[in-house]
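Note that this complex is displayed minus one protein chain, with the remaining chains in position.
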Amino acid sequence: MSAKIRWGVLGGGGDSLIGILHRVAASMYDKYQLTGAVFNPDFEVSKAFAEEIGIGTDRIYADFDTMVEEELKLPPSERIQVFSVLTPNFLHYPMAKKLLASGFHVICEKPMTMTYEEALDLQKTHRESGTIFALTHTYTGYPMVRQMKKMIEEGVLGQIQKVDAQYYQGWINPIIHDAELRNTTWRLDPEKSGISCCMGDIGVHAYQMIEYVTGMEVSTMLADLNHLYEDNEMDIDGTVLLRFGKHIKGVLRASQIATAEENNFTVAVYGKKAGLKWEQENPNYLYLLEEGQPLRTLKPGHGYNSELSLDGTKLPPGHPEGIFDAMGNIYKGVAKAIRSEAYDPAEFPSMTDGVRGMHFIETAVASHAEGNVWKNL
Amino acid sequence: MSAKIRWGVLGGGGDSLIGILHRVAASMYDKYQLTGAVFNPDFEVSKAFAEEIGIGTDRIYADFDTMVEEELKLPPSERIQVFSVLTPNFLHYPMAKKLLASGFHVICEKPMTMTYEEALDLQKTHRESGTIFALTHTYTGYPMVRQMKKMIEEGVLGQIQKVDAQYYQGWINPIIHDAELRNTTWRLDPEKSGISCCMGDIGVHAYQMIEYVTGMEVSTMLADLNHLYEDNEMDIDGTVLLRFGKHIKGVLRASQIATAEENNFTVAVYGKKAGLKWEQENPNYLYLLEEGQPLRTLKPGHGYNSELSLDGTKLPPGHPEGIFDAMGNIYKGVAKAIRSEAYDPAEFPSMTDGVRGMHFIETAVASHAEGNVWKNL
Amino acid sequence: MSAKIRWGVLGGGGDSLIGILHRVAASMYDKYQLTGAVFNPDFEVSKAFAEEIGIGTDRIYADFDTMVEEELKLPPSERIQVFSVLTPNFLHYPMAKKLLASGFHVICEKPMTMTYEEALDLQKTHRESGTIFALTHTYTGYPMVRQMKKMIEEGVLGQIQKVDAQYYQGWINPIIHDAELRNTTWRLDPEKSGISCCMGDIGVHAYQMIEYVTGMEVSTMLADLNHLYEDNEMDIDGTVLLRFGKHIKGVLRASQIATAEENNFTVAVYGKKAGLKWEQENPNYLYLLEEGQPLRTLKPGHGYNSELSLDGTKLPPGHPEGIFDAMGNIYKGVAKAIRSEAYDPAEFPSMTDGVRGMHFIETAVASHAEGNVWKNL
Partner (left out) sequence: MSAKIRWGVLGGGGDSLIGILHRVAASMYDKYQLTGAVFNPDFEVSKAFAEEIGIGTDRIYADFDTMVEEELKLPPSERIQVFSVLTPNFLHYPMAKKLLASGFHVICEKPMTMTYEEALDLQKTHRESGTIFALTHTYTGYPMVRQMKKMIEEGVLGQIQKVDAQYYQGWINPIIHDAELRNTTWRLDPEKSGISCCMGDIGVHAYQMIEYVTGMEVSTMLADLNHLYEDNEMDIDGTVLLRFGKHIKGVLRASQIATAEENNFTVAVYGKKAGLKWEQENPNYLYLLEEGQPLRTLKPGHGYNSELSLDGTKLPPGHPEGIFDAMGNIYKGVAKAIRSEAYDPAEFPSMTDGVRGMHFIETAVASHAEGNVWKNL
């Protein structure tokens, strides 16, 4: 299959990191052509940015609705096929809904929606649309995360008996300890950020990762969150106890006040036969622990890895790949789906991940608010 | 002060690891002379072992009671001054109680007692006795743990806002998954091991470490334990949510089913200004995290360390010290106390640690049994 | 400046890793437009690949000479501005020479030429041409390598007194130990690979890195190479003693028989005041050693880094960047040069690096062949 996929972008203009991340990822396997965009609410800014990145301004539109309207007028062979939604969080849901309903494929930034209710509604639209929907839980694009999933699937660990995930950051420290800042920052404003800060932003990544690598679903959970200050409504730290079955337990810890931690996201799964551990800050290593055996460190690009892992590795062993590569792998999977090529559902997070994620966030807040009680998921 | 302290040992004969550990520790700073012992319930075995380690059999006694009786007949200048209690767990309490009541100093292996009630009773005896009592929470003897404590004391972290401890092992795996073994092993028999396996054996180490390094006391806790099998009464895994004050929270995770983990004990404390992390398996490194600063790794023996840390380092930087050194430092502190020399209470864990530890264990079990509810500590 | 730079590619078609690496790098900062190419000696294959990656076949040419001829017919405003030379090694020199002489800018894969003599000749052509020439010593594109260079430049280390570089791989093992393979592999054939295998392929990377980060030039060297088998003409391992001045020494070790090493490339520089160390396999860490100070680990994206380092970091701290990002940074620097924007010469390796590199390789072989004697550089 030769022609590139026609790709549209909403948001992500200027120096936006998320914009750069998606553009590079889209270029990684030569499968996408940036065809149209609304980079910015200001039409002139949007057009200037298009010129800056050298894509021409023909299909830069004044706003989202115009874009959808105009693209739908084009014949399917010219029409943009897939949109990446990189706009502020509260716009994810309405934009994704309209795009899916109009027959466009969607790659959506996290969080998928502001509420669980919206998530369920979006899921309904998606089911009716017959389109591809991907949610960019980027970390699942790492070759060694994929390897972890496949090894667990193949039974390397045996029956899972313990799951442990941590997502520690410290970035909110300067904000949370300043009374004025903590009352004015949009991330701590429920109107703009939804009902949770820490669980909504990073806890949900850990939650999705746990379900991704184990292939198991959390059945019930109990959350203890921390707001640190009386005048702060939003959680900025929390621990969630997890149960997968009667005797399979886990624990998820997330924090934005783990001072000076950068992006310390780890996941460990222990089974009857062996354990596996992965750390985001050194993503090219996967640790296999087996009773009575030397610790084994698996790395990308080796023949001992699964096809799914190797498919996401572009270079020979010893050449570190980073976050761009992880996102690139997700775009690659989406391209396969759009082109109706064979692919493994593990190649990109789906609508189900989005729905479960929103449910997790709301349940975490509810479990805490009701006095740290167990809630079903 | 020149003469060595006259030291007696209860248990720890033959190939007993704990016996070797205490004997080496006692020799490390040339402060103890092994003077008498009941190494084994079998008098002949006990005497043979004394000969094997070359200490003569004059003051090897037939049993504990005889030992106490005979030693009390000796003038104070010849009498054994301090006993190390290395016997099976259920004997710690009666032996320590009789020794303290008889005016001997005691170095006691963990767990101090079988129940919180016994712990309170022992504390009462100790208070009346005017003796020195040390509980061998060995890990507090590491130079970098001591450094961590002192840096927190000096305010390097600012107000603490998050505490995280992990103690993961996998050794019980082969036992827990074998129906016969799990119903016959003494460690899983409440009669012999007390009411908790995982929390009692390693969770309490993590708990004591948290209070040691932070200098704060846990006020309330909520525990979720795992027994894995219906026919197993004892916890072999668990997570405990901790509160130190209204807005200072922590989490303690301990497991004996974290497959192939050896002794993966870590503690992290995050404050308003900085964070500190330590890992038992690489005990010579202490990590200091400060917003906007390079990660700093402190090591033993450098002038930037506190006096307490330097006092526990025998060699120049770059020469790794291990668990024997940690125990040696505890013995060194006890020797200072016995000789009425100035010392820092941080040099050895005390009766209070023992009492709080037993309270922690019973509270963990109760919180879990009552449905994962918060309990005061 | 808005329009993208018109970019041509020679070689690198199909699954070529080097092709992917350069295309992704060129896309990273939205500054290049792939405008024309000869991906493959077979014109049909070349065109098919162009379609596969969706760039159209208008400016896919039958061969290199035609490409140059046709492009020169176009007005400068449409003409390809810069070519990446990704062809087999022996073609680098003739292609680069013709391109430079014709006024095109060149990004050339390593090795620049087959001999030092060719390198000097290419340098002459380049000097007369007024064009930009970059040699892709990719590792100098890593943010923390750039930080290392800048810290040394700023005097953080004081007077340098010791330099140590290692580049260990094990990939040639299966070839070198098989008599048939080692006599038929092109890499071990001087006709096809030039006079050196190990020094020519990886030793020269270490050499260039040393001069890049220290800003010093090696003055004399003594090499000891290893061929392992009598019937093998080419070095596959070697150590080179280096002198920068009378009392400043260094050592460079490179090997392709360091069994199972992947790409273990490290550089350490020690000065009167401090030391700095970097490892390619964990490229996001830079270690600063100072007497009496905790070890400091610097990471990308922090404000304490130099402008040059920060300019090469696209994401916030904690998001690992890999080899694509390193190459992307080199392309970014070249773009600045082409557009006559201000840039730091440290942003991409130049003709001088290529010339010195070829001199290093030939000198290494000569020093060894003459009996491990010192040779000027």
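General remarks:
Labels A, B and C are assigned to the chains in the order they are written; within every chain, residues are numbered from 1.
The rule is simple: a contact is a pair of C-beta atoms (placed from the backbone, for glycine too) under 8 Å apart; a residue touches a chain by one contact, two chains touch by 3 or more.
Quick caveat: nothing in here was measured; it's all calculated off a predicted structure.
Touch with the chain that is not drawn comes from one residue among A:Ile20, A:Cys108 or A:Leu298, which is A:Leu298. In the complete assembly, the contact with the undisplayed chain comes from C:Asp224, out of C:Glu52, C:Asp121, C:Glu153 or C:Asp224. Considering the full assembly, B:Pro317 is the residue among B:Gly292, B:Pro317, B:Pro345 or B:Gly371 that touches the omitted chain. Along chain A, the points of touch with the absent chain fall at residues 288, 292-299, 302-304. Residue-level contact of chain B with the missing chain is found at 2-4, 17, 20-21, 23-24, 27-28, 30-31, 33, 48, 51-54, 169, 261-264, 280-284, 299, 314-325, 328. What chain C contributes to its contact with the hidden chain is residues 157, 161-162, 164, 168, 170, 173-174, 177, 222, 224, 226-229, 237, 239, 241, 247, 249, 251, 253, 255, 257-261, 268, 270-275, 289-293, 295, 372, 374.
The working rule: only the chains that are shown with their structure count from here on.
Chain centres here are C-alpha means, and the one lying farthest from chain C is B.
Our note on geometry: chain A versus chain C, Cα centroid distance of 35 Å, whole angstroms.
For chain C, residues that reach two or more other chains under the stated contact definition are 299.
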